[in-house]
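Below is the structure I would like to discuss, written out as C-alpha cells.
Presenting chain A:
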Amino acid sequence: MSEPVLRTEGLIKRFGGLTAVDNLSINLAGGRVHAIIGPNGAGKTTFFNLVSGMLSPSGGRVFFRGRDITGYRPHEISRLGIKRTLQVKSVFPELSVADNLWITRQAGRRFLHPFRRAASDLETKSHVERILEQIGLSALAGRPAGTLSYGDVAMLEIGMAVISEPSLLLLDEPTCGMSPAETNRAVEKIRDLARTIDIVIIEHDMDVVFGIADDITVLAQGAILASGRPAEIAEDERVREAYLGRPEDEDFVEEAAHA
Partner candidate 1 sequence: MRDTVLLLAMNGLIWGLIIALIALGLSVIFGLLDIINIAHGDFFMVGTVLAWFSLSATGNFWIGFIVAPVIGFVIGAIIQRLVIQPIHGAAALSIVATFGLSLILQETVRITFGATPRRMLAPIQGTVPLFGIDYEIYRLFAAGIALVALAGFFLFLQHTKLGIWMRAVRHDRETAVAMGIPAQRVYVMTFGVGFALAAFGGAVAAPITTVDFRGGVDVLPFCFMAVIIGGLGNLAGTVAAAVLLAFLEGLVQSVADPTVARISSLVLMSAVLLLRPQGLFKGFTR
Partner candidate 2 sequence: MTRRSIEIGMAVSAATFLISVPWLIPALTDNFWVSVITEILIWSLFAASANLLFGYVGLLSFGQALYFGFGMYGVALGIDHLGLSFWPAFGLGIVSAIAMALVSGVFAVRLSWHYFAIITVVFSLIFYFLAVSMKPLTGGDDGINFSLPPVFRFGGSIWSLTDPTFQYFFVLAVVSLCFFLMYRVINSPLGKGFLAIRDNDLRASLIGLNVYVLRLIAFVMAGFLAGVSGALFAFFGRYASASYMFYQVSGEAVVWTIVGGAGTMFGPLVGTTLFIVIREIVSSHWEHHSLIVGLLAILAVIFAPKGIVGLWNGWMTRLGERDAASAPPRLTLQAEP
C-alpha cells in the first residue's frame, strides 16, 4: 500500500471548553475523491482549517504524502500543493476575474518580480486564458470579481484552485447556494479534476456526494462516526441515527437507502 495523501494522527482542536475535533485519525489514499459529511458542528470545516494551516491543532499531527506539516503556516502549506476553497465564497473582489486567476497562478513562486510588467508574462497569461475558457468566464475576464453572480464566483474559485495545479484540493461546500444548473456545471468540473488531482470535499448536498465520492467519511462531534464506500455508508445504522430529526437531511436518508 502506498503512502496516503493525507493522514492525521490523533488530531485535536479545542476552542475554550468546546472540542471541535476530537482525536481524529484519518487516512486518505490517493487517486480517489473523498467526501466528508456530517451534521452541522461535526468539525468538518475545523478539520480543513487544521490541514490548511489556518488553525494550529491543540494536539496531534498532520502528514501530507508522508511529510509532517503540523504547524506549517497557510502559505507554506499552499506552496506544497494543498489548495482549498472556503465555505463562504472568497475571491479578490476588486481585482478583475483575470487578475484573480493571474495572482493565484503566480502566488506559489518564491519571487514576485517587483518591476517587470505583469502583463508581459505571456506564459501566465495563456494559462489564465485557458482556465477562463474552461470555467466559462472568458467574457467576464475584465470585470471586478466582486461584481460577479454567486455561481460565477463559485466557478472562479474552482478556476483558482485549478490554475495553481494543486496536488490535493480541499473543497468546502463547493455547490452551496448554487442553482441546480450551476451545481451540475460544478459537479462536472470536479469530476473532471478528480482524474488528475486528489480531492477532499465537504458537502451537504447528498446528490453531489453520492455523485462524485469514491469514499465517504462521516464525522460527528469531531470524531469519525463511519467511513467507507458510499453504499456502505448508506446502509450504516449509526449514520442514519446521526441524521435523524434533521429535516434538511431527510432526503439523504431516503436517497442513501436507494443508492
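Candidate selection criterion: all candidates are chains of the complex that A comes from, given by their letters.
Here is the rule we use: a contact is a pair of C-beta atoms (placed from the backbone, for glycine too) under 8 Å apart; a residue touches a chain by one contact, two chains touch by 3 or more; residues count from 1.
Everything numeric in this text was worked out from a predicted model, so none of it was measured.
> Hey, among 1 or 2, which one's touching chain A in this complex?
Here chain A touches candidate 2.
> For the complex, give me every residue of chain A touching candidate 2.
Going through chain A, the ones touching candidate 2 are 52, 54, 73-75, 78-79, 83-84, 86, 90-96, 98-99, 102-104, 106-109, 112-119, 121, 125, 128-129, 138-139, 141-142, 160, 164.
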